[in-house]
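Yeah, one chain of the complex is gone here, protein chain that is, but the others are all in their spots.
Chain naming follows the written order as A and B, and within any one chain the residues start at number 1.
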Amino acid sequence: MTGLLVLAVLATLLAGTCFAVLLDRAQPALVAEFFRSRVETEAPDRLNRDLAPAWYLALAAIGLSVVPFAPGLALIDSPAGIVIWGSCEALIVVTVFLHGWAPNAPFPLIGAYRYAALALPVMLPSMFVLIAAALPAQSLSLIAIVDSQREIWNVIRQPLGLPLFLVVALALTLRGPMDYADGADIATGTSAEESGAARATWYLARAAMLVSVSALAATVFLGGPLGPLLPGPVWLWLKTAALMALTAWLGHHVARPPPGRMLTLLWIALLPLSFLHLAISGVLAL
Amino acid sequence: MLTIGLITGWIALAAALALWLGPKAASTAPQAAPFLGGGTPETHAWQRYHFRPYTMALLFIAFEMEMMFMYPWAVVFVSEGIKALAEMGMFLAILSVGILYGWREGVFRWQ
Partner (left out) sequence: MTRLARIAASAPVPVFAAIGPGRQAETERLLARPGLRRADTARDAAILLVAGDLPEAAAPALARLHDQLPRPRVTLRWQGEGADETETALTGAWRELCAGGPDEEDRLPDAPTNAWRGVGPHGQGGEGMMGGTPYGRPMAMTGADIRDGLQLDRYSATLGPFAPMLPPGMVLDLTLQGDVICEAAVAEPPFAQPAEADAPALCAARLLRLLGLEKAARRVIGGRRPGALWITGAVPPGLGRIGGADLRARLAAWLADRPVTVPAFDLPALLAGAEWCEAMLILASLPPSELIRAARRDAAA
């Protein structure tokens, strides 16, 4: 069973990454990027530079491992699946920071510090929203959260959850309004000194992360593998694909404020909204 | 144990993939110069970077500790009832005063 689930996670990551690349219509550019040569900077941190996309990919895979593919069946069947996902989120911040620190160049460094400053507050609404979804399930396990959605999905009884979590998804996959690490005003930031296979691998890691975070959102808010007629995994894939398309659309069509404004908005708008969401969910769960 | 094994497995697989996909990086000296639109740097980029939102980070730590409290709270919430909601509400209200104070002091203004 474990082997089958490992294959399922791998297959989902591969297929999902291809789907994410198709959503961005970036497949020819990705192929072309692999053919270009790889540039090195002056006195870089070689180990972190080479392994940062690897950590990002690994975190995407670990995040996807806690997602149940069928009711009651997940690769990492932990009573604290939410906590494992939360640690993946926090480590993503470290990974993106290392990616910008490694080249020893001005624009990547600005991108790294800027992302660290903004992704940290984004972790807070993320955890509030996930904990609010854990309240009716009385458990931090994602399998229990899926079970608690048998009558009604969390997106309906906790309506603020999915919009808030989409903001988190944009921040974790470095897209659109939360793309402070690779912004155009700092010459693509942490990727400013990368070319060739390294640049392409970083983009693939971000695509894999999109699969992972969408699968988690589908599990927590849309009921994951629950649904009539079709088998569980197929429902999970459909819901994940829908959320991936929505996140990619938001990434391409919402403006990115300067970091100071986004920081203020996160703390005085998004965080109090997540408090409200938690309060409403708490009252409804009783 | 299985969890740790799986996590280590994913990390090893990802590291192997990244190292296999990427050829060695090599550059001549002019190619290695940092990109500044044709300009020149005067120093290395690594520096004691002035991380502007450091005061915000302190407030973040406070909320992070609150999150740590909420993990077990979420599991026993339904059995504890309205008392648990009131306690969490008080905790959040106290921390929200912190947000208000921080906002008035300008910790969210990137400086």
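Just so we're on the same page, contacts are C-beta pairs under 8 Å (C-beta built on N, C-alpha and C of every residue); 3 or more make two chains touch, one makes a residue touch a chain.
These numbers come from a predicted model, not from an experiment.
J.: Quick check: which displayed chains does the absent chain contact?
T.: Even though it is not drawn, that chain still touches A, B.
J.: Give the residue, chosen from A:Pro71, A:Pro163, A:Gly196 or A:Pro272, that touches the chain omitted from the document.
T.: Candidates A:Pro71, A:Pro163, A:Gly196 or A:Pro272; residue touching the omitted chain: A:Gly196.
J.: Which candidate, A:Ala29, A:Leu47 or A:Leu230, sits in contact with the chain we can't see?
T.: Considering all chains, including the one not shown, the answer is A:Ala29.
J.: Extract the touching residues of subunit A with respect to the undisplayed chain.
T.: 27-29, 31-32, 35-39, 42-43, 106-107, 110, 113-114, 176-177, 179, 183-188, 191-196, 199, 252-261
J.: May I ask you to list the residues on subunit B that touch the chain which is not drawn?
T.: 28-31, 33, 35-52, 110-111
The definition used in the following text is that only the chains that are shown with their structure count from here on.
J.: Across the complex, what residues on subunit A touch subunit B?
T.: 2, 6, 34, 37-43, 46, 49-51, 53-55, 57-58, 61-62, 65, 75-76, 78, 80, 82-84, 101, 103-109, 113, 116-117, 120-121, 123-124, 127-128, 131, 134-136, 138-140, 187, 192-193, 196-198, 200-201, 259-260, 263-264, 267-268, 271-272, 275, 278-279, 282-283, 285-286
J.: Applying the document's contact rule, which stretches of subunit B touch subunit A when the two form their complex?
T.: Touching subunit A: residues 2-3, 6-7, 10-11, 13-15, 17-19, 21-27, 31-37, 41, 44-46, 49, 51-53, 56-57, 59-60, 63-64, 67, 70-71, 74-79, 81-82, 84-85, 88-89, 92, 96, 99, 102-103, 108-110 of subunit B.
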